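In this view, the complex is presented without one of its protein chains, the others remaining in place.
A, B and C label the chains in the order they appear, each numbered from 1.
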Amino acid sequence: MWTFVHKLGSPKWSYAICGRLQPFFWVAALILLPIGTVWSLAISPPDYQMGDSYRIIYVHVPSAILAQSVFVAMALASAVFLIWKIKVADMAASVMAPFGAAMTVLGLFSGSLWGVPTWGTWWTWDARLTSMLIQLFLYIGVIALRGAFGRGDQGAKAVAVLTLVGVVNIPIIKYSVVWWNTLHQPATFSLTERPAMPASMWMPLLVMVLGFYGLFIALTLYRLRSELIRRESRARWVQALAD
Amino acid sequence: MSANSGGSTILRGEVIGLWGGCVAQVRRELKIARRRGGDLVNPLMFLALVVMLFPLGISPEPALLASVAPGLLWVAALLAMLLSLDGLFRGDYEDGSLEQMLLSPLPLPVLCLAKVFVHWLLTGLPLALCAPLLGVLLALPGAGYLALLLSLALGTATLSLIGAIGAALTVGLPRGGVLLSLLVLPLYIPVLIFGAGAVKAAIEGGMAGPALALLGALLALAVAAAPFAIAGGLRISLNG
Amino acid sequence: MAFDSFAAFLTMGGYAKYVWPAWGLAVLIIVGFILWARFERRQLMQALTRRQRREARPS
Partner (left out) sequence: MAVKVSLRANRLACERDDRWLFRSLDLRVEDGHILRIEGANGSGKTTLLKLLTGQLPPTEGRIEWHGEPLAASREAFLSQLLYVGHAPGVSAALTAQENLAWAAAMAGVRAPDLDLERALEAVGLAGFEDIPARQLSAGQQRRVALARLELIPRPLWILDEPFTAIDREGVAWLEQRLLAHGDAGGAVVMTTHHTFHANGRVDSLLLGEAA
C-alpha cells in the first residue's frame, strides 16, 4: 500500500497513468456533451410553467454541481498533499482551480439569465445564487494566494491549508445563507428545487452532468500532465519527451 | 561582559507548564499593545467614522436608518476587525519572536489561541462595547441594544480566530493586506448573517436567542479548529 | 422533437435571448479551456526543445 501510494506520487508514473486514463474521459465527454446538448435543447419537451426558458437548467445545474465538486476535489487533493507530501496532488489542485472558478461563473451567469423571465430581474439574492457568489470568491482567494506566493513548496502548502479551511466553511456558509434567505424572503421559486421532473426532462440533465464531469476529469488529467512537464522539466524522462 | 566561564546557566530550570506559558504570552501582548497605544483606539475610530458616513450618504431619516442599523453596525465592526488583523503576526514575524514561539516546547496552537484572545480583548470587545453608543446615532430601536452587544461580543471572537488564519498564511507576503481581505471576507459571511440576524430578530420583537446560539456554536467550532489552522499557517509562513 | 421548425428552435418559444447566451457561455468556456490547455502544452514543449537545443550546443 505504502509503496503504491508513493509510486503513484512519482511524477513519471503519474504522467503515464494520466496519459492512459485520459482518452476514456475525453471520449466520454465528447460523446455525452453533444448528445446532451441536442437532447436538452431540441428533444426534451418544454416546461408547462416556464416554457422553453427552463432549458437554461441544462447548463445551470451541471455548472453548479461542478462548482461545488471541483472545490471538494481540490480539498481532497490538498489533504493528500499535506498528509503524504505528494506533490502531484498539489499540482492537481492547482490545475483544477481555474476550471472550478469558470464553472462558478457559468452557474452565476446562467442563473442570472434565468432570473429575468422568471423573477423579472437580473439578480436576486436567492440562497443558491448568493452562496454561489461566495463560492466564486473562495475560488478567487485560492487562486490569488497561489499567485501571491508564486511557484514553490511554501505557496503550495499555504494554498492547501486555505482550501481545507474553505471546504470546512462551505456547508456553514450554505446553511447560514439559507437561514438568512428564509428570514428575508420566504419561499422563493428556485431554479432547481422544483417538483419531480418527468424522465424526458431529467434524463438529458443527467447526460449533461455526466458530460461535464467527463470533461472536467479529462481536462484535469491533460493539464496535470502539462504541469508535470513544467515542474519536472529537468528530469530525464521529460527531456526524452521533447526528442 | 563578565565571564561566566563555568558553562553553567543561571536558572535551574523550574518548569512553568502550559498555563504559565499562556499567562506570559497574554501579559506580553497586553504590554506591547499598551506601549503602541494606537492599536486599541484605531478600530474604534474607524467604526465611528464609517457609521458617521452612512447617514450622510443615505439619508438622516430615523426610520430608514433604524431599519438598516443592525446590518450597518455589524458590517462596520467586521471591517474594523479586518483592518486590525494585518498587524496581528507581522511584528513578531519580523523580529523573530514567532520563530521562538514555534520552537517552544509548549504547543503552538495554544500559544496562538492566547495571542488571538488578546486580539479579541483589545479589538472585538471594545467594538462590542462601543457599538451601542453608535447605535444611538443610527436610531437603533431600544430592543436591539442588548442583542447588538452580545452578538458582537460573541461574533468578533470568531472573526478574530478566522482572521488569524488568514493573517498567519499571509504574514510572509510583502503586500498581504488586500489579499488577506480577499481570503477572509467570504469566511466571515456566516458570522455577519447570524450577528445582524440576532439584532434584527430582537428589534422585530422576535427572539434573538437562536441566532445568538448559532453564533456561540460557530465560536465553539472556531475555538476548537482554528488554532490548529493558525499554527499550521504560521509554520508554513516561517519554514516553507 | 420539441420544435416544429428550425426557426422555432432558434426563437426558443420567445426565450431566445436568455437561453442562447447561457448556452453560448457554456460552449465558450468548454472550447476555451480545451484550446487553452492545448496552447499551454504546445508552449511548454516548445520551451523544452528550445532549451535542449541551447544546452546541446556549447557556447
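We take it that contacts are C-beta pairs under 8 Å (C-beta built on N, C-alpha and C of every residue); 3 or more make two chains touch, one makes a residue touch a chain.
In this text the structure is predicted, and so the values were computed from the model without any measurement.
> The chain left out touches which of the shown chains?
By the stated touch criterion, the chain not on view contacts A, B.
> Which listed residue (B:Gly21, B:Pro126 or B:Gly172) would be found touching the missing chain in the intact complex?
Residue touching the chain left out of view: B:Gly21.
> Please pick, from B:Ala66, B:Leu83, B:Leu102 or B:Leu173, the residue that touches the omitted chain in the full complex.
Considering the complete complex, B:Leu102 is the one touching the chain left out.
> By the contact definition given up top, give the residues of chain A that touch the hidden chain.
The list for chain A reads 85, 151-153, 231-232, 234.
> For the chain that got dropped from the picture, name the residues of chain B it touches.
Interface with the chain not displayed, on the chain B side: 1-17, 20-21, 23-25, 28, 31-32, 35-36, 91-92, 94-97, 99-106, 111, 235, 238-240.
Operating definition for what follows: only the chains that are shown with their structure count from here on.
> Quick one: do these chains touch in a line, a ring, a star, all-to-all (complete), or other?
Per interface graph, the chains form a line.
> Taking the mean of the C-alpha atoms as each chain's centre, how many Å separate chain A from chain B?
Inter-chain centre distance comes to 33 Å.
> List the centre-to-centre spacing of chain A and chain C in whole Å, with centres computed as mean CA coordinates.
Their C-alpha centroids are separated by 17 Å.
> Return the distance between the CA-based centres of chain B and chain C, expressed in whole Å.
So the centre of chain B lies 45 Å away from the centre of chain C.
> Taking the touch rule as given, give the residues of chain C at its contact with chain A in the complex, in rising order.
1-3, 9, 12-15, 18-19, 21-23, 25-26, 29-30, 33-34, 37, 40-41, 44-45, 47-49, 51-52
> Enumerate the contact residues on chain A facing chain B in the complex.
Touch residues, chain A against chain B: 134, 137-138, 140-141, 144-145, 148-149, 152-154, 157-158, 161-162, 164-166, 168-169, 172-173, 175-177, 179-180, 183.
> So in the complex, which bits of chain A are touching chain C?
33, 37, 41-46, 51-53, 55-56, 59-60, 63, 99, 102-103, 105-106, 109-110, 113-114, 116-117, 215, 219, 222-223, 225-226, 229-230, 233, 238-239, 241-243
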